[in-house]
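Read the structure below first, then the notes.
Rest of the complex left out; these chains stay put.
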Amino acid sequence: MEMGINGKRVLIIGIGNGIGKSIAIAYANERAIVTAVSRDEQGLRKLVLEMGGESKGHSYMATDLMIDGNPTKTAKSLIERHKKFDIVVHNIGHHLGIREPLAPVKEWQLVWKLNVGISIEMNEILIPPMIEQKWGRVIHLSSISARILRGSPQYCTSKAYLNAYVTTVGRYLADKGIVMTSIMPGAVEFGGGYWDEIKKQNPEKYHGFLKEHQAIGRMGTPEEIASFAVFMGSIHSSFAPATNIPVDGGSM
Amino acid sequence: MEMGINGKRVLIIGIGNGIGKSIAIAYANERAIVTAVSRDEQGLRKLVLEMGGESKGHSYMATDLMIDGNPTKTAKSLIERHKKFDIVVHNIGHHLGIREPLAPVKEWQLVWKLNVGISIEMNEILIPPMIEQKWGRVIHLSSISARILRGSPQYCTSKAYLNAYVTTVGRYLADKGIVMTSIMPGAVEFGGGYWDEIKKQNPEKYHGFLKEHQAIGRMGTPEEIASFAVFMGSIHSSFAPATNIPVDGGSM
């Protein structure tokens, strides 16, 4: 199926985990031109090479978006350099080890900032050029935790906020040619990731989780999420603005 | 993006409206082998020709599935003839003009039968061969009415039932290699369809609806639904069992 994104400029924010990298590669495979952003310069360099190198137009920017003001500064500098992005994928998300239900409000704000605040701040800069060209795709990596609400309360609430952000702002953008969506992955495993660690250190927990909570009986792969991230960024998602799409192995 | 369904056998039940036809053609375009079922023999014959004819393996069966016993009989006869289907798309759905909130229970049952009962009855026959081969896709055309719950109560409740069916039965099938999902279209327009009629007869209602309730500000096209129906039937939906996917132009 033709995705219609050959030559489109794609910005992928957050490459630290297996999912971001898989999304970048999946877009490159469709001949989109990828710019990747993360803290890890070495990882970014390797990724660009893996996608075919800078000669294909791919590029990166290494920066820590949790530093105050950096999301705006980074977005502005990216727009200066590339004029506009047709597709933006927000892939930053983590619970930061914060999970105490009566934690200080500052910790709730920190997790919110990482999972939503950075995206909101960058969208303010990244979306207007999409509005101008009357075409755009903005894809947020949320989590099925936004609905299931198990695990770190600070993480779950931030993802629930993100879903509501996608619904409300996505509706506003819908008649401007821009499709804003979220993808809600269930438990996904990759080298060095959370579930990879659990499998090694606590196989009982790993298998107990699969049996109790993931109907498919296995972890997802980053590639299974990346397919959806490309499809929602393609011409085919044109009638699906403001939607939150579960890709979760049958969470229960 | 390679959908991985070249040569797969696809059964599409319900071709009467624009969406079913678009789905059939979209599958044929991916070189899947399509069997189409509906009441309208002439329409089926034309559709098969449009997909390239019987020489490509496409076929049809004309029958009225609302007749008691017909879903089972039809499914059995289809399995006899084709051994199994890799992908089944259930596209029968309508409110039948029934919308009185205090209507007799028989009318509630009738709408339920059309929108869910037929599918349940046929799945009993169609799914076991999928379980045997450890691969399958079952896609139900639900409606965003399942969530928004506006319009005919009998229709909305049936679609809500259908979504819950997909979640519960979809979980059961998830570890057997079968991905059961639903797609929830918003308002879609096609020649001779509901919104086509409204546009002609009551343009004020047509435009009022778009303004009030569909953020994208236009009706959807059958093709925009068909893309999702193919993607959910492809190899790429492997980690999305038991999900209900909105494709609704930003219903609100």
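What to note about this one:
Letters A and B mark the chains in the order given here, with residues in each chain numbered from 1 onward.
Criterion: a contact is a pair of C-beta atoms (placed from the backbone, for glycine too) under 8 Å apart; a residue touches a chain by one contact, two chains touch by 3 or more.
No experiment lies behind these values; they were computed from the predicted model shown.
Taken as a whole, the complex in this structure file is built from 4 copies of one protein sequence, with 2 shown in place.
We take it that only the chains that are shown with their structure count from here on.
Between subunit A and subunit B, the centres computed from C-alpha atoms are 30 Å apart.
Residues of subunit B touching subunit A in their complex: 1, 3, 29-30, 170-172, 174-175, 186, 215-218, 220-221, 224-225, 227-228, 230-231, 234, 236, 238-243, 245-250, 252.
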